[in-house]
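The complex appears here without one of its protein chains, the remainder shown in place.
As written, the chain order gives the labels A and B, with residue 1 at the start of each chain.
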Amino acid sequence: MSKAEFICIHCPVGCKIIVENEEIMGNECKRGEEYVIQEMKNAKRILTTTVFIEGEQRMLPVKSDGEIPKELIKDCMRELAKVKARLPVKRGDVIYKTSTGINIIATRSMEKKQE
Amino acid sequence: MNDKKIRKRIEKIAKKISKDIMVRVENRVVYLEGRTNSWEDYLKLGILAGKIKDVKGVVNNIDYPGKKKMIRKQGGKEKVGEADVVIIGAGVVGCAIARELSKYEINVIIIEKAEDVACGVTKANNAMVHTGIGEKMGTLKQRLCVEGHKMYERLCEELNVPYEKCGMWIVLTKDSLKFKIPSFLANFIAKRIIPFIILRRGKKLGIPMKVVKRKELLKEEPNVTKDALVAVYSPTYGITSPYLLTIALAENAIENGAKIMLNTEVVDVMVKDSRIKGVVTTKGIIEAKYVINAAGLYADEIAEMAGAREYTIHPKKGATLIFDKEYGNYINHSMSLLRLPRTEHYKGGGVMLTVDGNIQWGPTISEVEDKEDTSVTADEIEEIFSMFSPLLPHFPRAVIAYFSGVRAATFTEDFFIEASEKVKGFIHVAGIQSPGLTAAPAIAKMVVNILEKEIPLEKKTNFNPYRKKPVVFRELSIEEKKKMIEKNPAYGKIVCRCEHVTEGEIIDAIHGKIPALNIDAIKRRTRAGMGRCHGSFCLPKVAKILSREAGIPLEKVLKDGEGSRLFIGKAKCLLEEK
Partner (left out) sequence: MFAGGKMKAGIVVIGGGPAGLAASLKASEYTDVMLLERDELGGILQQCIHDGFGNFIFGKMLTGPEYAEHFIERARDAGIDIRVGTTVLQVEGKKIVASGSDGILEIETKAIVLAMGCRERSRCQILIPGTRPAGIYTAGTAQRLINVEGVMPGRKVVILGSGDVGLMMARRLTLEGAEVEGVYEIMPKPGGLIRNVVQCLHDYNIPLHLCHTVVDIKGKKRLEGVVVAKVNEAMKPIKGTERFIPCDCLILAVGLIPENELSRQIGVAIDSRTQGPIVDERMETSVEGVFACGNVVHVHDLVDDVTIAGEIAGENAGKYAIGEFERIRKGKVIAGENVRYVVPQILRGMEDVTSYLRVEKEMENVKLIVSGKKTFEKKYRIVRPAEMVKVKVNADILTSNEVRIDVKS
């Protein structure tokens, strides 16, 4: 027997949905059901974070260019802690390819510091 | 009263509180030993002993459960310096003494345990330059306050420190008198008798004052409570900046040959044959002929190290609220609300203008056990509002900051300034609480007079009393600003948006005579982070400039001295740990 609780994020109502023995309860509309099924089957998230920059103190913002399974996010963060980007970069440049196969791309363009 | 009489008197009181108290009196200094059940009882005994007539000092060694023991740090064994005079403590008093002594051909070293000057009692001072009207008649602190006040204008001019004679109202309202007398009588006393007494006292001390009727007061200060009956106006009341003054005093002393050692804590005082030989510090030994004890809250502990203890410091906390500059013009002069009888809890304070343009309310007063207790409690915040709201009932509650300071009070509640009779060359400058800021220049003169009796002091011919004013960008005209930026573009970069502090000013502070090497030290010098956003925008920028200029890795920048790291490490440092 399993019981899980979700809050649907599709609209401001925020239905509290309970899943008990494969029965989905509490959703006010169809989208809630779809949301819960997706979350139960394979919850994935876009990862947004930063990486170091070679020779500079400031950070480069990056994101995964696809969704990553939720449980792999922490590993991915640890992996990225070792990455150092080289400037200049353009928004969208691939900075790193993670072990899960997902690319990490820059979310802003950055020139070398002129100072 | 002689020693014997004093002892008997105290023994009688002590018996009621605890059976385990031993009293010894020596040259009018009371030594209390033994045990009580609580800090409150310890305090009560000290205060009662201090109130007895003719008592000069109270050393309260009574133990109670949970009493903090003094822990002495390890001292350095190497000799690191020598001087004629060592001043312990770089608060406003220590620095004023150093500057006064730097007028003479004499070697002076100031020793300070913190990373900057003005970090103890001085920092949290309320910035008022008192006239002396509020002090108890005949006390040393009143005399030095009146004298100090007269020296301020010139001192601040020489040192280029802000000083304004902002004036002060002592307001009497319907609620000023809490005696149980009919209201017509209370009104009469408030309107006629009290102003007369204040005026007469002012005349005696040479303090100009005038009585102002309700109508005139309300015309001059339309935001004051309509319950006001009458006010006494004191036009010479002033305000300054306690830390800017202290920094300037120290810088000027250094310019004139004095030395300062920061981050250096005194752990022992060297005495041989009842004569001062020097001090042992965390950095090493400094040989000296004279030691001036201006250690503020720790003056008793320093005196103990010298074997010359004649007082115990009992810390008294005071909390103050600071309001948004937007309401800086709400009143034209500082003001206080007179309340009689004076209770222990309410000891003056008021609604004060500041040289920075903010209005502040406070301070409160409360005994605390811990000398480092600078917390502000919810009760204190409430108390401040309830103390001064009756004076300005509609003042907007736009608080931008609050702080507490701890007063270094002795049980006799007066300044304790004299050469020790027990240890030759040890000079007490203890018990300096309000009006210590005002009195500081007079205290310095007094200390020089004491020293003069011991050693010949020869005036320097090349003493320079002036200190160059640091650049304050926000005070410059547009034309002056243009010139400054042309000379150095860093003066064009605004770092603190609330107070318009530029990168140039921050760099100046970091590389100053007394380098500002942490965020708060920079803040005190430049006001970066003192505005309404309270540093939320400029903190990262100031930290970066400090890191770059002083060569400190960003993640190691301190807020306020040892142990106050702003950041725990570089980004991702916690991911590597796991």
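Everything below uses one rule, namely that a residue touches a chain if its C-beta (ideal position, glycine included) is under 8 Å from a C-beta of that chain, and two chains touch if they have at least 3 such contacts.
This one's a predicted model, so the numbers in the text were calculated from it and none came from an experiment.
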Listed residues B:Ile400, B:Leu457 or B:Val471, member touching the removed chain: B:Ile400
Missing-partner contacts on chain A, residue numbers: 6-7, 9, 11-14, 45-46, 48-50, 52, 57-59, 61, 63, 70, 73-74, 77, 91, 107-109
Missing-partner contacts on chain B, residue numbers: 326, 372, 374-378, 380-381, 398-403, 478, 481-482, 485-486, 489-490, 492-494, 497-498, 500, 502, 532-537, 539-540, 543-544, 554-555, 558-575, 577-578
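By our rule, only the chains that are shown with their structure count from here on.
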Chain centre separation in whole Å, for chain B relative to chain A (CA means): 53
In the complex, chain A residues that touch chain B: 50, 52, 57, 59, 77-78, 81
In the complex with chain A, residue positions of chain B that touch it: 544, 554, 571-572, 575-576, 578
